[in-house]
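Have a look at the structure below, then the notes.
With one protein chain withheld, the remaining protein chains of the complex are depicted in position.
We call the chains A and B, going by the order they appear; numbering starts again at 1 in every chain.
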Amino acid sequence: MSPGTNLGAQRLPPTREGAFSAPILPLELRDVCYEVGGARLIDGISLTIETGPRTLILGPNGAGKSLLLRLAHGLLRPSAGQVLWRNRKIAGAGRGPRRQAMVFQKPVLLRRSVRANLDHALALHRIGGEERRQRRREALQATGLSDRGDQPARSLSGGEQQRLALARAWALKPQVLFLDEPTSALDPASTRAVEEIVQALHAAGTKIVMTTHDLGQARRLADEVVFLNRGRLLEQGPADRFFTQPQSREAEAYLAGELLW
Amino acid sequence: MLKRFMTAAAGLLLATGLAAGAHAADKFITVASTTSTQNSGLFEHMLPAFTKKTGIAVHVVAVGTGQAIKLAEKCDADVLFVHHKPSELKFVAAGYGGPRHDVMYNDFVVVGPKSDPAGIKGMKDVAAAMAEIASKKQPFVSRGDNSGTNKKELELWKDAKVDTKAASGTWYRESGSGMGATLNTAAGMNGYTLTDRGTWLSFKNRGDLQILVEGDKRLFNQYGIMLVSEKHCPSVKAELGQSFVDWVISKDGQKNIADYKLGGEQLFFPNAGKTGS
């Protein structure tokens, strides 16, 4: 397989472990609540996320967007309710290789070379040998970091660091990729590069679930919008409809507020 | 690079570990002795001759007489070489070792500041001199460590009828350390102290101190040597230890001791031949 051939593919090529290629979607949240010290930050959210469309989670600051991603990804355990993948509970994060990945607002990169950062993630997924080399090469190429393999990851610019975080996710070939405001700290050029990579991942068949507070970005990327306010789910539906005919007063105000700026 | 780091770390460990193993002396005995013999340099003079003759290395652990006897009691030494006859006899009587042999003697001296505020310089009766220090409340630094010298000093205070316990912390100061450290303290506070002549002669940081009282027969300082009992301590290297004891009290060993001089002065006077119980 030559680098880049998976760009246009509809499905992820199967990995070595058969279990890895078994589909995990849809993701279903049932009455999920999350409380910290008595404060209910996520309040009874039920929703289903299907294969295919790019889902963007929108809402004002403090709406619970990041928490929702973490609950879905398994980094947080809901105080009440259930998170089901294909109607089954699966073990939370931190219990071995997974078919989902996440890119954070502020990328956490290891104090090692770019290449070693990818190797670390691939090793956690027990991918070695020739396959590891190949995935590394593809991921670096897809994110435009091919000539940076030997550079210390922490010496990259902010935009490059986020691209490396995306390369790391890319190399793992996840079925679902969660992105938590991946461009909020980046300049326009870097933002564009990140969006292009996200598009490429989408084109390669990875389900994208992303939060953003940048409505322009949401318009560019979203196929489907999930709108939250104060920990509650107010709307879920096609992006076109959300942007043109928001169903809730809050969404209307949110979209209007954006126009005022 | 993780691998490279680990390899380097492992290599370092291995190297130091190997080096630690390489220095295993083949044949040696452990002698518990006192700081006075060590600090005077006697062992550095004596031991090479013995090792050359017998091929046995001698490991000297130099501590106070009290601690040396404790080490021997706990079977951590093969030979005991100290200087407080009553304690040594008790050690033998308890079955911890023996027989005990006289080896050599030197003497204790009272040293103090040149100005001699207690006015004891030249006195022939050491107990009277010490009573004088007490009555003038001049600083006196005691070892206070249950060593041979400390025990001798306490006997002298008894003779002088001075209650040092009551005076402790005032003019009577217990350093709780070895002879050298005690001399350093005495020099520092310009006080009096009792020391064995060997340590005094080899001591370099005298400051204003000088010998004020010497020659009283109560200041006699006898050294004794004995093998630790094999019955009490099965781990004792009886044969090698005995050969050291035998050599020290032999003509050869005794001459070796007599030959040791510092600044032209003989430090120890061999007197083996008498066996104490």
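Criterion: contacts are C-beta pairs under 8 Å (C-beta built on N, C-alpha and C of every residue); 3 or more make two chains touch, one makes a residue touch a chain.
The rule we apply is simple: contacts and distances are computed from a predicted model.
Chain not shown in the complex: UniProt lists it as "Tungstate transport system permease protein", one of "Tungstate transport system permease protein", "RNA polymerase subunit sigma-24", "dihydrouracil dehydrogenase (NAD(+))" or "ABC transporter domain-containing protein".
Which of B:F203, B:Y223 or B:F244 touches the hidden chain is settled by the complete complex: it is B:F203.
Among A:R133, A:R154 or A:R241, only A:R154 touches the chain that is left out of the view. Only one of A:R40, A:H120, A:H202 or A:R220 touches the absent chain when the whole complex is considered: A:H120.
Interface residues of chain A facing the missing partner chain: 70, 73, 75, 93-98, 101-102, 104, 107-108, 110-113, 116, 120-121, 124-125, 150-155, 168, 172. Touching the omitted chain from chain B are residues 1-2, 5, 9, 12-13, 16-17, 19-20, 23, 25, 30, 35, 38-39, 43-44, 59-62, 74-76, 177-181, 183-184, 187, 202-206, 233, 235.
The rule is short, and it goes like this: only the chains that are shown with their structure count from here on.
Per-chain Cα centroids separate chain A from chain B by 77 Å.
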